[in-house]
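Following this message is one structure expressed as structure tokens.
The complex appears here minus one protein chain, its other protein chains still in place.
As written, the chains take the letters A, B and C, and residue 1 is the first residue of each chain.
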Amino acid sequence: MPYTMPSYKPPDFSSPQFAAAPLAVFRAAAQDGVAPEQFHATSIFPEYFKVKEGGWQLLRESRMDCVVVLEAGGRLSVKEFRHLKQGDLVAIGRKENGEEGIFVHANGFDFPEHVMEKFSFRTRITRETSFSIDYDELYDLLEYERTNGFILWVLGPATVFDRDSRKAFTALVESGYVHGMLAGNALAVHDMEASLFGTALGQEIYSKRSVALGHYKHLDTINRVRTLGSIKQAIDRGVVKDGIIRALVEKRIPYVLAGSIRDDGPLPGVIESAYVAQDGMRSLARQATTIIALATQLHAIATGNMVPSYIVTGRDKVRPVYFYSVDMSEFAVSKLADRGSLTARSILTNVQDFVVTVERGLRKRCEG
Amino acid sequence: MPYTMPSYKPPDFSSPQFAAAPLAVFRAAAQDGVAPEQFHATSIFPEYFKVKEGGWQLLRESRMDCVVVLEAGGRLSVKEFRHLKQGDLVAIGRKENGEEGIFVHANGFDFPEHVMEKFSFRTRITRETSFSIDYDELYDLLEYERTNGFILWVLGPATVFDRDSRKAFTALVESGYVHGMLAGNALAVHDMEASLFGTALGQEIYSKRSVALGHYKHLDTINRVRTLGSIKQAIDRGVVKDGIIRALVEKRIPYVLAGSIRDDGPLPGVIESAYVAQDGMRSLARQATTIIALATQLHAIATGNMVPSYIVTGRDKVRPVYFYSVDMSEFAVSKLADRGSLTARSILTNVQDFVVTVERGLRKRCEG
Amino acid sequence: MPYTMPSYKPPDFSSPQFAAAPLAVFRAAAQDGVAPEQFHATSIFPEYFKVKEGGWQLLRESRMDCVVVLEAGGRLSVKEFRHLKQGDLVAIGRKENGEEGIFVHANGFDFPEHVMEKFSFRTRITRETSFSIDYDELYDLLEYERTNGFILWVLGPATVFDRDSRKAFTALVESGYVHGMLAGNALAVHDMEASLFGTALGQEIYSKRSVALGHYKHLDTINRVRTLGSIKQAIDRGVVKDGIIRALVEKRIPYVLAGSIRDDGPLPGVIESAYVAQDGMRSLARQATTIIALATQLHAIATGNMVPSYIVTGRDKVRPVYFYSVDMSEFAVSKLADRGSLTARSILTNVQDFVVTVERGLRKRCEG
Partner (left out) sequence: MPYTMPSYKPPDFSSPQFAAAPLAVFRAAAQDGVAPEQFHATSIFPEYFKVKEGGWQLLRESRMDCVVVLEAGGRLSVKEFRHLKQGDLVAIGRKENGEEGIFVHANGFDFPEHVMEKFSFRTRITRETSFSIDYDELYDLLEYERTNGFILWVLGPATVFDRDSRKAFTALVESGYVHGMLAGNALAVHDMEASLFGTALGQEIYSKRSVALGHYKHLDTINRVRTLGSIKQAIDRGVVKDGIIRALVEKRIPYVLAGSIRDDGPLPGVIESAYVAQDGMRSLARQATTIIALATQLHAIATGNMVPSYIVTGRDKVRPVYFYSVDMSEFAVSKLADRGSLTARSILTNVQDFVVTVERGLRKRCEG
């Protein structure tokens, strides 16, 4: 079934409520990195600011818990606190109903009634929830997004701990279902360890046999790539012969490897600074129309923080941004489901099965 | 790859250790349901009893935590305490090395070395363990067992909460991969609720839509079957048109529905007595060569208690009995993995994905 | 802070809506154990039936998923399907607003506003939820209930796997905070195993040392009690010297041990029939004003099914029935929290810590 985009209904700004609203107030930041008191913080929803009479401006590339800055040309931008510069004009006001020139439009999308219903019931997603429809909807969505959207994957290392799952995700990359990837050092290390040694953390990724001196395998992988100077070199010279990272590099698909305090190495190219990494992640998140986070709390929550529930494409087309989190624990997925948006979905399962199933499902559709 | 049965090497009873061993001692039970002091309790392993000079007898149809009774004809039987009758001759002795005429043979199977190794490493199975090989080995095993063994499934109700999973398990029944099933009232109720109303606990099993008066759906299902007097009637009269229970009944595959204190109803045919239910379960467990328990702690542990690690077929052929537990939580599967046997396996995933994947995997092999 | 009972506001039956309502319809059951079509099923809320003009009768001792029978004297009783007799007059009607002479009063209790608020926010209880207030409220409640209510505990075996927890619960029994207990065979077996051998499943409950022939300890315990014929005998003869069961027996506190298919033994006194056990459990549940379920899904859900959100005391006083579930997993507690009642509470923690903390908290209050 082809994917149907829910239509978006902007607020009716000709109504008296909006006509009578004052202009949004902006106040200059007194210091770098610090917002004025009573700053307005963004949500995941479409937000409109009355920047001039008759002109409500919709935020583009928004994300939650940031501030809104009126740029020189009159355009609004959504900034993290740490990016504020002294003198930046920051939006002030905490009412969301227009009374302060700010309107948060939480229910703009015209989701079909059964989705609404379903979600009202579905507040608790557990391991016993039925997920057949979620797979089918996801196939529809990914087929659509492959050519019309930007599919951003967020991967935990478990994705490459298993041979079939690693192979299936590589196939997803090769067949065009991956437009960007966010992960950490470990995902890349173990993906390449699998290519060099057939292992992950010293255990064969198919037979589970623990190889001799297994605890050296990831260190040798890291050291070899560090010797060559870059992941790209390791691939170009044929040291890394297969896997997810190689597929991404060969297809020139952008990815961000964010450093963390758990890292060994790290691999060249892993971003050391947490906040430079956030900027890199957000540069992909800005474009994303569907995000799928697999078996990682750290990266999934980080990405969730920087992804709004909508995206503005073209001049002013608004569409939803879908956020799937796939994990084994109710606790992990409910951290993300708390976004309170119809565009957040959870599937509780092992990511290995998820990746293998989704790849097979999409392939079968193409063939079928 | 065709399944290879590990060979079994019985103890060498001609060795001096065994030749010199005394006969096993049996003492009469003084009361019904009570064993004499120092009774021997069975394990999951093959156990031999020296019942006459030169004659070590292997237990058939064993299970753990039971007593061994010397029957009139000289045959040994393995009995639950509650089945002991006054005067029954009960084996005495707690040494397992032959010194008391009792020998527990824990390492009789000749598993290939890589299995041994793998298992030594694999002591902790987590959600991040690689499971590709487990699926492949399971396909091999189930193909073999379909014609040569007895595959016993133990199902939690989550198996029928999802349309695709329910359909896939029904297909497994129809294609011969199910020789027996153990479950509770809820599995049967919600399977038939799905047939009557398309729901499980009032929620559609595909769309997840909550139907009007949904909380009546399982009660109406139960009440309707109770009106007809039996599950068989409900199927014969066409009230229950599809699903797992119908497939089992039509293919005359034995199943046991054990009652529990959680039950509504119950359905006709659900066994009220916990211990009569145990007997019914064990009558299937005695024949089982592979058991697969899905998403149920109560029934999985109960079944695990009554399943040994081996089965004697024909006159004296000994082969392993495999026990798979499939669940979402490390806690649940480790309860079963504690059996300490190479024949116990765990897969950590959502059972919906498991069932759909296994059915597809087996079907593809048949077609391929 | 002394516990404050929320007041209960019955519906205003003098209002036109109720005055105009028809009498509730009752239809005779055609067979034993089967309800007439369109039977009304009970909820956990107070329900009123217009049995005669001007007379709305409130259900007493209700529970969910049962039917309502008009008894000879005009009194209504709430029956499980399996207890229906041919000819029983069963209430008919599925509207809950009075239109069919049946009114379900879901919001009768006057909970303080902050409780309402708190709960609206608190829909998701996770391991990261703050629980300080829940302990404090529980102390208040239990102090009140000790003399004014009926505190029913539902125990999983983990409660006695730890020395301090077993001791603390025994102290709760001795100091009057336990008016009834529901559990299974295992709780009693391991509690008495601890008394006889200092172990649970062969592991010392303090040092964790695994004793020699540990796997015999619970079997020897069961066999010894079976020899004596009853738990009472085992206590009277000094075989069982301490622990929870001994304390209950000595203080003549009623308890129900429900049999299950997992049981070894069972102990004498364990109820074999799941449905006789349900009746026994319900006979305590009918009196309960606060229920606390610890680390058991099976017994907690079973009890939850038979406990309403209110109790009628004296002639017609209505008060809430509180239901606490204490467990380690979001999945387990959310099964119970789905009751949708302000009287259901969850605490996510290890039950050992919970029991020790609650006993200490209550003791300190008494001393303080």
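What we mean here is this: a residue touches a chain if its C-beta (ideal position, glycine included) is under 8 Å from a C-beta of that chain, and two chains touch if they have at least 3 such contacts.
This one's a predicted model, so the numbers in the text were calculated from it and none came from an experiment.
A.B. asks: Among A:Ser77, A:Ser210 or A:Ser260, which one is in touch with the chain left out?
C.D. replies: The one listed residue touching the chain not shown is A:Ser260.
A.B. asks: Hey, which chain C residues sit against the chain that's not shown?
C.D. replies: Listed in rising order, the touching residues are 114, 117-118, 121-122, 127-133, 135, 157-158, 161-165, 200, 203, 205-210, 295, 328, 348-350, 352-354, 356-357, 360.
A.B. asks: Which chain B residues would touch the chain omitted from the figure, given the whole complex?
C.D. replies: Residues of chain B in touch with the missing chain: 123-124, 126-127, 329-331, 334, 338.
A.B. asks: Write the list of chain A residues that the hidden chain touches.
C.D. replies: 31, 33-35, 39, 41, 65, 81-82, 94, 213, 215-216, 219, 222-223, 226-227, 258-266, 272-275, 277-278, 281, 297-299, 301-302, 305, 328-329, 331
As a working rule, only the chains that are shown with their structure count from here on.
A.B. asks: With touch defined as above, tell me whether chain A and chain B contact each other through largely the same residue numbers, more than half shared, or through different ones.
C.D. replies: same
A.B. asks: Provide the C-alpha centroid distance between chain B and chain C, rounded to the nearest whole angstrom.
C.D. replies: Using C-alpha averages as centres, the distance is 31 Å.
A.B. asks: Of all the residues in chain A, which ones touch at least 2 other chains?
C.D. replies: 127
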